[in-house]
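Of the protein chains in this complex, one is absent; all others appear in place.
So that you can tell them apart, the chains are marked A and B in the order they are listed, and the count of residues begins at 1 in each.
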Amino acid sequence: MAGISLKGVRKNFGATEVIKGIDLDIEQGEFVVLVGPSGCGKSTLLNLIAGLETLSAGDILIGGRTVNDVPPRDRDIAMVFQSYALYPTKTVRDNITFGMETRGVPKAAQAAALKEFAGLLQIDHLLDRKPGQLSGGQRQRVAMGRALVRKPEVFLFDEPLSNLDAKLRIEMRTEIKKLHQRLGKTVVYVTHDQIEAMTLASRIAVMDEGHIRQLADPETVYEDPVDLFVAGFMGSPPMNMLAGRLVRDGGMAVLCDDGPSQIRFPLPDRIAGRVAGSEGRDVVLGLRPETIFAAGTQLPGPDRFLFERPVVVDEPTGPDTMIVFEIGGQDLIARVRPKDARPPGAPFRFEVEMDRAKLFDARTGLRL
Amino acid sequence: MGSKLGRALERRLPLIVVSPLFAASLVFVYGFILWTVWISFTKSRVLPTYDFAGLLQYERLWSTPRWHVALSNLVIFWALFVVLCLVIGTLLAILLDQRIRIEGVIRTIYLYPMALSFVVTGTVWKWMLNPGLGLEHVMQQAGFEGFRFDWLVNPDFAIYTVVVAGVWQSSGYAMALFLAGLRSVDDELLKAAAIDGAGPLRIYLRIVLPMLRPVLMSVVIILSHLAIKSFDLVVALTGGGPGYATDMPATFMYAFAFQRSELGLAAASAVMMLMTVIAIIVPYLYSELRRR
Partner (left out) sequence: MKQASGIVRPKGWWQTLQRLFLFAVLGLFCIYYLVPLFVMVSTSLKSLAEIREGTLLAPPRAINGEAWAKAWSTACVGVRCNGLAPYFMNSVLMVVPAVLISTFLGALNGYALTKWRFRGADMIFALMLFGAFIPFQVILLPMARTLGELGLAGTIPGLVFVHTVYGLAFTTLFFRNFFIGVSDGIVQAAQIDGAGFFGIFFRIVLPMSIPAIVVTVIWQFTQIWNDFLFGIAFTVGESNPVTVALNNVVNTSTGVKEYNVDMAAAIIAALPTLAVYVLAGAWFVRGLSAGAVKG
């Protein structure tokens, strides 16, 4: 059994601090995804867990044991790299067994483990080839095989799918999820792709500038982002962000400039209650594209708000069509059914699920 | 924009620019080689004659004892020079690759001999190996009264002094090329090896060095080429002596061409050198150009 604990972990390269004090507890068998924009420190954090970088401060525990000074080979981990990092002069077979060989695993046990995982990953027919003779997807499988074959307690993945084409990426994503369910080992997985994070994770850690902004299960991160950064990072197309001001108007509402006039988004009671008494405050209203649709095309619900705008651009994606429209010079995206789409210039009646709107403080970026 | 002629001219400009340079190469490389080859088949001595005389000069060459000395010297020098430079170069490159803070300084020290002329190198080592006042003297002063080190003037050992000086000058070069090769190894590969549990020795022997095979090939070729062409070092260090004990094909050719005025014989020896270089370089160049 091996969970991972990070306590006050810091890392600086020279004068630049890359990891600025991170506490994180990962349960045995969990699949935690570290996600964030490039340069947020997610890969460095993974390298720290692996022992590929030395800590500047703090402690790292794997399976309850402090491993700050333990070299990578003794941490009971395996890692899959973005470039796959296969040894170019070795055959697939030797690539996979190298880690067992260095640990003095008997030949028979090596062969058995190789057979088991080569079959599982469907690479049995490639064992005598060199990495240079493999396709990207095959290399990826070999890299996975190399990690799996030693049966470590913890798997670390560093953007393992980002060098694959889109179709293969989705396939391998499923495969990784299946493997996790089957083996039940702890996984820490780094990616910049928020869809990968959503689909794979049991918990997501959204990172930015050396901090973890939010650590929660995918649904919470998506529906309950703690701040503007998390809200903007997760979701594609991204959440619409409208700057406005809180006003009292019967109930509470967000007043947004819209060219010469203004538009007023009434807030549902649930949100209004939290901001009662702060009229005049500058806020940002976050509306996910799927919460804006053609009026009357979905089952009626509470707290719906209707307005009309001309279509600026329509972007069919197949299952849905994205309608771009403007409020106060800002582009917003609505996700509508293809049959509801209208050509550019046509007036369009939108319906917003205000119940799912998010409200942020414009100054601090924190969720209200 | 102008006329049709202008445009046609513009289109052929690249060829027009390259042509004279290519022509120069044809004349001064290939033409001259042909001339030398031709002379090697004539009776030319002080002045060139152009009457075909078959393999006469080659027969003379191969029956000249001095040529055999030159060849065996080349073999000794070549083998020791290449092997020692490779061993020292690889060793130093690996040691320098171990997170050394002052690596830049050390690298500069290892490599500076490469900036020197072989004549300078020869001059210095000639002085250091001077039997009376050089290292021998240093050792005797240090208490080793019976210490003898007279390789420089000993016909049986003089060639090894050329090896010593040559290795001193060129091993840093081998180090630099190997180090560049080590540094070009993908970082994630080394991380993967660390996680696979390989220690430094195993990482080098099993992963990194096998990847440097192409670099090794280049270094061997470069060093071999240097060895075959070595002329200045021998002239400055031993002058080919004592007697002609340290003669090499390059100095042999020079001596017969410019001092003894044996054009035909000199040409024959030059052609032999060319053949040796071609045997080494052409397969290498071929594979090198194909790889790109």
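Criterion: contacts are C-beta pairs under 8 Å (C-beta built on N, C-alpha and C of every residue); 3 or more make two chains touch, one makes a residue touch a chain.
Remember, predicted model here, so these are calculated numbers, not experimental data.
Colleague: Given the contact definition stated above, which residue among B:Ile33, B:Ala53, B:Val75 or B:Leu205 touches the chain not shown here?
Modeller: Among B:Ile33, B:Ala53, B:Val75 or B:Leu205, only B:Ile33 touches the chain that is not shown.
Colleague: In the full complex, which of B:His68, B:Arg148 or B:Lys229 touches the chain missing from this view?
Modeller: From the options B:His68, B:Arg148 or B:Lys229, the contact with the absent chain belongs to B:Lys229.
Colleague: For the chain that's not shown, point to the residue among B:Val153, B:Ala245 or B:Ile281 touching it.
Modeller: Looking across B:Val153, B:Ala245 or B:Ile281, the contact with the absent chain belongs to B:Ile281.
Colleague: Residue by residue, what part of chain B touches the chain that was omitted?
Modeller: Output for chain B: 10, 13-15, 17-18, 21-22, 24-26, 28-33, 35-36, 39, 48, 88, 91-92, 95-100, 106, 108-121, 123-128, 130, 133-135, 137-138, 141, 168, 172-173, 176-177, 180, 182-183, 185, 187, 190-191, 194, 218-219, 221-222, 225-226, 228-229, 231-232, 235-236, 239, 249-250, 253-254, 257-258, 263, 266-267, 269-271, 273-274, 277, 281, 285, 288-289, 292.
Colleague: Hey, which chain A residues sit against the chain that's not shown?
Modeller: 47, 51-54, 68-72
What we mean here is this: only the chains that are shown with their structure count from here on.
Colleague: Distance-wise, how many Å sit between the C-alpha centres of chain A and chain B, to the nearest whole number?
Modeller: Their C-alpha centroids are separated by 57 Å.
Colleague: Which residues of chain B touch chain A in their complex?
Modeller: Going through chain B, the ones touching chain A are 186, 188-189, 191-199, 202, 206-207, 210-211, 213.
Colleague: With touch defined as at the start, can you tell me which chain A residues reach chain B in the complex?
Modeller: Residues of chain A touching chain B: 47, 50-52, 71-73, 77-79, 81-83, 85-90, 98-99, 102-103, 146.
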